[in-house]
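Note that one protein chain of the assembly has been removed; the remaining protein chains are unaltered in position.
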Amino acid sequence: MSTLKSRKTDTRITLRELADRTNSELDGDGSIEICGAATITAATTGDITFVANERYLKFLATTKASAVVLDRQVPCTHLAVLRHDNPYLVFAEVVDILYPTEAKTAAGIDDSAIVSADATVAPDACIGPLCRVGGGTSIGRNTRLISSVYVGENVTIGENCLLYPGVAILNDCIIGNNVIIHPSGVIGSDGFGFAESDKGLKKVKQIGWVEIGDDVEIGAGTTIDRGALGPTKVGKGTKIDNLVQIAHNVEIGNNCIIVSQVGISGSTKLGNSVILAGQVGIVGHVEIGEGAVIGAQSGVSKSVGAGKTMFGYPAREIMQMKRIDACLTKLPELFKRVKKLEDES
Amino acid sequence: MSTLKSRKTDTRITLRELADRTNSELDGDGSIEICGAATITAATTGDITFVANERYLKFLATTKASAVVLDRQVPCTHLAVLRHDNPYLVFAEVVDILYPTEAKTAAGIDDSAIVSADATVAPDACIGPLCRVGGGTSIGRNTRLISSVYVGENVTIGENCLLYPGVAILNDCIIGNNVIIHPSGVIGSDGFGFAESDKGLKKVKQIGWVEIGDDVEIGAGTTIDRGALGPTKVGKGTKIDNLVQIAHNVEIGNNCIIVSQVGISGSTKLGNSVILAGQVGIVGHVEIGEGAVIGAQSGVSKSVGAGKTMFGYPAREIMQMKRIDACLTKLPELFKRVKKLEDES
Partner (left out) sequence: MSTLKSRKTDTRITLRELADRTNSELDGDGSIEICGAATITAATTGDITFVANERYLKFLATTKASAVVLDRQVPCTHLAVLRHDNPYLVFAEVVDILYPTEAKTAAGIDDSAIVSADATVAPDACIGPLCRVGGGTSIGRNTRLISSVYVGENVTIGENCLLYPGVAILNDCIIGNNVIIHPSGVIGSDGFGFAESDKGLKKVKQIGWVEIGDDVEIGAGTTIDRGALGPTKVGKGTKIDNLVQIAHNVEIGNNCIIVSQVGISGSTKLGNSVILAGQVGIVGHVEIGEGAVIGAQSGVSKSVGAGKTMFGYPAREIMQMKRIDACLTKLPELFKRVKKLEDES
């Protein structure tokens, strides 16, 4: 294995220019040339780094970076600094400047792709090798299917989307603009619906579809089932991590953050700006209010009000759960204390 | 995003005909023409809807549906009704009638598919674009590989199966009839077996296979490992949701329901009609008895008797777990009560 290292670019940009382009405050020598972005421990001369999580502040004294993006309050005199109330956002903008996306895909339909004569593909879209696009489907401007992407019949895909290898988008689904779907993401698989019958479990045909809003990102291996009858919806700006399961008829609001391995059961609704941490499970047919935050691995079996922070299995309000958890630590001792009281009584 | 809507078909069927074909009781105007099926809140004129979960009964008064499928006991006079003891089953049959499956795939082998000369493919089977079928493999009548499906060597696939894009079925596996495998389902990956040795972890070659019974459905991204030495088995009529992990040498009975993100460890056996709710984990080498039900996110570390309902981490019988959970809510208060007793003693 190679040792930890940072990635230099051919770009050379002065710190002053970075300050100007990111609307951050320059604190130090603006003539320094920056040619890379790196973590605080991996950075070397020419790199810019950042601190947004205070547990990394301890490395500030020893970093080999040439500059650092910091919150306005953090003292730092030995390094050139870009200061801003939101250093992580500024650093994200710096990375965009230093590492502009190079189009590695050419517009047009690769010879090995199988595209229905009845599909509509924008002239500057890219249908990469070994893709398959079905009839009645439309693919918008500058959208790129990297390789081995499957798009079914009557699918609508907007502009500037990026579909990675192994993605499958099944019939009748609707994808907005600027949507990114990572490898092996599945959109529009059948919901899990069966009716009991004398002859065993009868499949309930899933005739719905999936609607993905603009600016949504969907992680690798994530599965989003089509609605049983109507849509499963993911709202504008929502970000979904890897290996998440979203069941049929779920409706997710805008700007939600859904971390890896979460499972959301059928017909559950999430308001805007909900955060579900990793491995959370939510039962079907409940509502999670706007801005609610659910801690990692929690099991949610009831609706959650707007703005609440929940944790645990089963999930409770976080302060209550913390009190209970503190009690658990002392529970064996409590048994002894009760025994002592009984012996004395 | 489009607004919630229902899907109309070109089909027009009277309510009387639907009653006749589903053996349900007509309660109201049988001459009403039905042209769509929708949820109770999305339905519009011409649609039929249903109530099978009592939490949706409140929408019955205001639905815009033209007819509804209900249990025999539910009062309803303002709408035409199909009544049956199993309204969900009747609704499933209604959906089948209103939305007959259109074959969108032609029989035969697509020009872009790579099929071994040594494979046997039924004349009316469909091997779609960019599929690969290995030598010694047989594919039964009317089975459809939609696109980019991989089938290894010496695989047997029965009749009327439906394999979605990205499915991989590895060497020597056996798939029954009427099996559906959703996108990126993996059948026959190596089991996770390693022996400790002086040189690190030595792979234990996995020389077994997977046997999938008739009428099984397997969700998107689900992985079923081959046995180490013999088979991993999934019994007839069992339904498996998305992103489930089934380890080597697991044996699952008939008509089980395995919800999303469940993990079943090696050599564990499930009886018939077992239900595992979402995100359940089961250790290896145990047995789950016929008809047992395991609640969501439970962690099962011991065998479970037939008919038991278990819940929790670690899983306990549900009534015991509910009692413990109720105590947890009052646990901080219990500490205060004991403190008071100690102060008074």
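So that you can tell them apart, the chains are marked A and B in the order they are listed, and the count of residues begins at 1 in each.
Keep this in mind: a residue touches a chain if its C-beta (ideal position, glycine included) is under 8 Å from a C-beta of that chain, and two chains touch if they have at least 3 such contacts.
Owing to the predicted nature of the structure, the values given are computational and were not obtained by experimental measurement.
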TODO: Looking beyond the chains shown, say which of A:Ile139, A:Leu201 or A:Ala220 touches the absent one.
DONE: A:Ala220
Task: Contacting the left-out chain in the complete assembly, out of B:Thr63, B:Thr223, B:Asn255 or B:Ser273 - done: B:Thr223
Task: Touch with the omitted chain, as defined above, among B:Asp71, B:Glu159 or B:Asp190 - done: B:Asp190
Task: Chain not shown: contacting residue from A:Arg83, A:His182, A:Lys233 or A:Lys269 - done: A:His182
TODO: Could you list which residues of chain B touch the chain missing from the display?
DONE: 112, 114, 130, 132, 134, 148, 150, 153, 166, 168, 170-171, 174, 176, 184, 186, 189-190, 192-197, 200-205, 207-208, 211, 213, 221, 223, 225, 228-231, 233, 235-236, 243, 245, 247, 249, 261, 263, 265, 279, 281, 283, 285, 297, 299, 301, 313-314, 316, 320, 323-324, 327-328, 330-331, 334, 337-338, 341, 344-345
Open item on the list: Could you pull out which residues of chain A are in touch with the chain that's been left out?
Closed with: 1-2, 4-7, 37-39, 42, 53, 55, 86, 88-89, 91-93, 95-96, 99, 101, 104, 110, 112, 128-130, 146-148, 164-166, 180, 182-184, 215, 217, 219-221, 236-237, 239, 241-243, 254-255, 257, 259-261, 278-279, 296-297, 313, 325, 328-329, 331-332, 334-335, 338, 341-342, 345
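Going forward, only the chains that are shown with their structure count from here on.
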- [ ] To the nearest 5 degrees, please report the angle of the rotation taking chain A's Cα atoms onto chain B.
- [x] 120
Task: Inter-centroid spacing, chain B versus chain A (mean Cα positions, whole Å) - done: 26
